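For this depiction, one protein chain was excluded, whereas all remaining protein chains were kept in their positions.
Right after this comes chain A.
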């Protein structure tokens, strides 16, 4: 974490630290009658050795951005830099960038080993070097025993590993991963998440990972870019994105959210529904007055009985038990709803809540985030 008292130079302004710089790239697809703006002046810098995730719903432009970086789609406008070099016009086979495709795109007429060797062969490596690298890669993804198999004869998880090994073998500067885990079942997916983190750590290659799964993004990434409608809404660490989302869309897309109306004045937020004033740093461009604020469900605490000083009066409208936690649905004095997630530990005991009863809600200090919209 950066110290806020000590102003540091922006790490992204220095090209030696940046693996990929996307500079105001737009991509417009020409339809029959209309045009689709898949990317709208997107700018982002991805640092070296970073696990960077592009997160967003389908159609947000994340895959298009990945394809622009890979070289499959020329950008309509803007420029793309790799290690400070403008590669916007280079064809994909001249970019030191490799891709793990969503459906793996393994060559079905070749063996596992020949798939992995393909990129090295194309680079004109010597036979001895190819053999050594292929062997190393097979070991890295634990597939030595299946090297002679055809790619149609191995399971989905194994195909996934081969696709990874094939893309890593030429030692690219940047590895692009297009929703590589989406075809796997939940358990395999969890394993591969850890595996991917390990591979990134061991190889030291910059990973750019595309996903629509917010949990995947939060657990794996060093930094996340949240995208919507061809734009990047926010870039930050998983913690920043989750705890300090800049916009309602980001908050809504990642995790569960309570949105409440409030009034902002001089760095203090007062909820319409009552309770104390909260200290909050509003994002740039938000003036004093009416604002929307976000409170995550786990930051609300519910107590049966009438509200006292510092609490918000509420009525329990529903109690949902889900194993390790209980979600208490509340109706506040303003008619707004609030979901509070309480763990089922003896200390917090969400299980004691009674539907229809009067309750008091307290919100943890520092848990209030002012949103841009």
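Here, contacts are C-beta pairs under 8 Å (C-beta built on N, C-alpha and C of every residue); 3 or more make two chains touch, one makes a residue touch a chain; residues count from 1.
By our rule, contacts and distances are computed from a predicted model.
A.B. asks: Select, from "Anti-sigma regulatory factor", "Cytochrome b561 bacterial/Ni-hydrogenase domain-containing protein", "Electron transfer flavoprotein subunit beta" or "ABC transporter permease", the UniProt-recorded name of the complex's unshown chain.
C.D. replies: In UniProt, the chain excluded from the picture bears the name "ABC transporter permease".
A.B. asks: Considering the whole complex, which of A:45, A:99, A:234 or A:257 touches the chain not shown?
C.D. replies: A:99
A.B. asks: Have a look at A:17, A:49 or A:131 and name the one touching the chain we're not showing.
C.D. replies: A:131
A.B. asks: Given that one chain is not shown, which residue among A:148, A:279 or A:320 touches it?
C.D. replies: Of all options in A:148, A:279 or A:320, contact with the hidden chain holds for A:148.
A.B. asks: Could you tell which one of A:109, A:139, A:201 or A:239 touches the chain left off the display?
C.D. replies: Looking across A:109, A:139, A:201 or A:239, the contact with the absent chain belongs to A:109.
A.B. asks: With the missing chain put back, one of A:166, A:299 or A:339 would touch it. Which one?
C.D. replies: Once the missing chain is taken into account, the touching residue is A:166.
A.B. asks: Among A:38, A:54, A:68 or A:117, which one is in touch with the chain left out?
C.D. replies: Residue touching the chain left out of view: A:117.
A.B. asks: Just checking the interface: what residues of chain A touch the absent partner chain?
C.D. replies: The missing chain touches chain A at positions 70-72, 91-94, 97-99, 101, 103, 105-111, 113-114, 116-119, 122-123, 130-131, 134, 147-148, 166-167, 170.
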